[in-house]
Each structure stands twice: as C-alpha cells, then as structure tokens.
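Of the protein chains in this complex, all but one are displayed in their positions.
Moving on, here comes chain A:
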Amino acid sequence: MSDDLKVPGFKASELISRVSETFSGLSDTDKAAQIKKVNGVFQLQVTNEAKEVANWTIDLKKTGTVYKGEAKPKADVTIILSDDTLTDLASGKLNGQKAFMTGKLKTKGNMMLATKLDGVLKVQPKAKL
C-alpha cells in the first residue's frame, strides 16, 4: 500500500509513506481525534532537485488518509515547497514559520491550516510541557 505512495526521485516519498502508515496504525478514535483537531485537506506540491513536481494529499478532514496526486475534490490548502524543505520540516530542522518567511514554503488557500502542517508531518512522539 505504501509503495503506491512513492514517487521515484523524491526523498519525501519515505516521509509520506511513514505519515500514511502512522494514520493507518491509528485506532479509529485516535484518528477521529486527529481529524477533529486538524480538519483540513492538505495538498503538498513538491519539487525535487531535478525540477520534477509531485503531489500528495493528506486528508485530515473526512477519511484520515494519504494519497498520491492532487486533492479530490479540492484541497483546503496547497503547500508548495521543495523536496528538501519538506524533509527538513518533518525532521524538525526547519519549522513552518521560518520556511514561510524565507520563501521556502508557499501556500495557496487557507493559511491557517498550513500552520498545522508541522504537527501533521511529525510522527515522532513529542515531549510535552
């Protein structure tokens, strides 16, 4: 299943399939809680070093799934960024605000949702205050 998500030449493939596995590993109540909290459809428009473009969609509004390609029917927010930026975001080397301010990340649609992307991508458990 996760192989369907991979796009050759994209480091983000790994990340995406990891996010997808996290989602499928969640219990229904966990998933419902996550959907309740985020409530949005993210489309990631990723450009790699070879200037190829790949799209993935993270649906945290209805189904709680990840799929390859553009959002169907429509993304709440499209996040346009490079392959490297996406991996850095997920690993925590970069945060969304910094990426946005330095122009590494662009958004189309509801930016309020884009600010939640950090949390969606970080699948590692986080220590709490």
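For this structure, a couple of remarks:
Note that in this section a contact is a pair of C-beta atoms (placed from the backbone, for glycine too) under 8 Å apart; a residue touches a chain by one contact, two chains touch by 3 or more; residues count from 1.
The rule is short, and it goes like this: contacts and distances are computed from a predicted model.
The UniProt record for the undisplayed chain lists the protein name "Peroxisomal targeting signal receptor", from the options "Glutamine amidotransferase subunit", "Ubiquitin thioesterase", "Superoxide dismutase" or "Peroxisomal targeting signal receptor". Summary of contacts with the chain left out: across A:17, A:57 or A:85, the touching residue is A:17.
Within chain A, the residues in touch with the undisplayed chain are 2, 11, 14, 17-18, 21, 25, 32, 35-37, 39-40, 61-62, 74, 76-77, 87, 90-92, 95-97, 100-101, 107-116, 118-119, 124-129.
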